[in-house]
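Worksheet: the structure to be examined is printed underneath.
Chains shown are a subset, placed as in the full complex.
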Amino acid sequence: MNKVLILLAVFALTLPLAAHAEKNTGSDVWLPTLVTETPQEGFALAIKLARMGVKSTQSDKEVLFREREKYSQDADSLIHASEVIAAYFQTVAAANNYWK
Amino acid sequence: MNKVLILLAVFALTLPLAAHAEKNTGSDVWLPTLVTETPQEGFALAIKLARMGVKSTQSDKEVLFREREKYSQDADSLIHASEVIAAYFQTVAAANNYWK
Amino acid sequence: MNKVLILLAVFALTLPLAAHAEKNTGSDVWLPTLVTETPQEGFALAIKLARMGVKSTQSDKEVLFREREKYSQDADSLIHASEVIAAYFQTVAAANNYWK
């Protein structure tokens, strides 16, 4: 039961990522600007950048699905993921002059 | 006894997180601004951002509750959590021109 | 003997942390400003912020006391702790315009 729940949750995470992988082929424009309307949209962009960073290293949809299990079993990975988002958010926030 | 205490403490941590998970559905605005009145409020916002970063990766309340045990058994995770807060605090503090 | 010395040293570290935990209840102001007189005071503030980051994740005094043993047995944790202080010191130093 524990495992099933984890798999469902991580599935929800990796699914859009893999869906992206099919859409963003070759010359697609996925990052035209770092400017967003609000800090919250900037946070969402930081999450997207973090995922694209992962995808740049491992783009195979099947592998991403399989890796989800390891990923969700290391609680520290969840903190680590938040740390990576923080690093991208620093850049996005500065690019927006901190939305001031 | 040791374990019971840890569980109680981590429960206190993850409870509001999971409560958030239910409130912040879809189009909710949870980050309208990075501006805060005081450095201390900025620190609290940094903690919130760190948690939202975790939640963006694993939003299932049940999973978050279960992961709390692993999390609390790795002492290094506590230092790591403080590091992630530090990364968000850098952004929040700069956005507030360091409250000067 | 080795263990006793470690415990004494870590006890010295965690004691003020736990003492803080009792003082800083609810609405206490513990971070009114990031401005300090000297770089050395700024370094001390960075250490305080790092500890408050830990405390925000695990506030139970008993747990903090127990976790001290794991913490002190991983030599890498000591380097990590210095890294977290460095991240907060970057913010404090910039907030003070680097004390120039």
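Each chain carries a letter (A, B and C) given by its place in the written order, and its residues are counted from 1.
Here is the rule we use: a contact is a pair of C-beta atoms (placed from the backbone, for glycine too) under 8 Å apart; a residue touches a chain by one contact, two chains touch by 3 or more.
Everything quoted here is computed from the prediction, not taken from an experiment.
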Homomeric complex, total chain copies (3 given): 6
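Rule of thumb we're sticking to: only the chains that are shown with their structure count from here on.
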Chain copies touching (chain A, chain B) - same or different residues, decided at half shared: different
Cα-centroid distance, chain A relative to chain B, in whole angstrom: 18
Contacting residues of chain C [partner chain B, same complex]: 29-35, 49-54, 56-60, 62-63, 66-68, 70-71, 74, 76-77, 80-81, 83-84, 87-88, 90-91, 94-95
Touch list for chain A against partner chain B, complex: 2, 5-6, 8-10, 12-13, 38-40, 43, 47, 72, 74-76, 78-83, 85-87, 89-90, 93-94, 98-100
